[in-house]
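A single protein chain has been removed from this complex, and every other one stays in its place.
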């Protein structure tokens, strides 16, 4: 099982987590969650908001492909990825990944794998909005290195 | 910062997570959570309840030592470990680990490190209660191997 | 072959969309029907300075699939040109 949601509304982590746990209860021994939060400062410069641009359908597809790979690599009970797009205030969650598995090793590996590839393979573009302007974020070599180490 | 709680009451994950997020908001880029859930079946045998015996003070100390090691190894903003003791029904959470860090790599590594050592270094003893009897759980070689690989 | 083969849609995203100034244009399929030629023409026409982009400079998708530049176009195909992604 897996679910992908792209949304402009804030992520209701609590409801999502509760519903996720309900679905795997009894089977699952381990649930790992990752929340990516918009930092207030990026290299000492205050971030008012992030703007995330997406490519409808292709963005969802790209996330499904990552999740499918995770399900091929590990024995998982359920996965959920929620990614916000549009304007996102600092301190809000930009992305949430939930992975349920019978055993913790699989849940940790798959959750980290998914967020690593969300950074490099999801069709999304991030722009930082400061009080005096804005700038598109450049992709990071370190992110590509992290994705590569799974190969 | 770090917090350890040993409790007989069910873990209120939602409240704990919400409060944790509030504490690191603005600084944290990444929050990773791990929930260990009592499986309904262990090797095809139905588990009614788990009983966790602890050694007051020493159990808490042993968890603090694990967390301290994690804070030495990685740059972390905050950590929280809640471990239940006493009788725990199947499908309930037995342990929750929350780790907040500026970057995801640290949050994942520290969360996995903490749960790996909770398995091998926390002063707790687990007993499975079946409808027709009960048995103390034996420690697993695989758990010791996982702890060793961090050295 | 002529340029009467039809039109394809070209979408821009992110910094490239901003540089180009529009999010979508329609272009005629080039004589050789190749995606490479179509993308080169578009990039030239809209004057996007590719050198300003990091790494592989830009990514091309055809009908919502990342693809090699040697694909052949059909009428109503959807091309997308965008900078390296920065999700997650």
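Points to keep in mind about this one:
Order as written gives the chain letters A, B and C; numbering starts at 1 within each chain.
Keep this in mind: contacts are C-beta pairs under 8 Å (C-beta built on N, C-alpha and C of every residue); 3 or more make two chains touch, one makes a residue touch a chain.
Only a predicted model underlies this, so the values are computations on that prediction, with no experimental measurement involved.
Here the chain not displayed is in touch, across the complete complex, with B. In the full complex, chain B makes contact with the omitted chain through residues 36, 52-53, 55, 57-59, 61, 83, 94-95, 115, 118-127, 136-139, 143.
The criterion applied here is as follows: only the chains that are shown with their structure count from here on.
Per-chain CA centroids place chain A at a distance of 27 Å from chain C. Rounded to a whole number, the gap between the C-alpha centres of chain B and chain C is 50 angstrom. Residue positions of chain B touching 2 or more other chains: there are none.
Residue positions of chain C with contacts to 2 or more other chains are absent.
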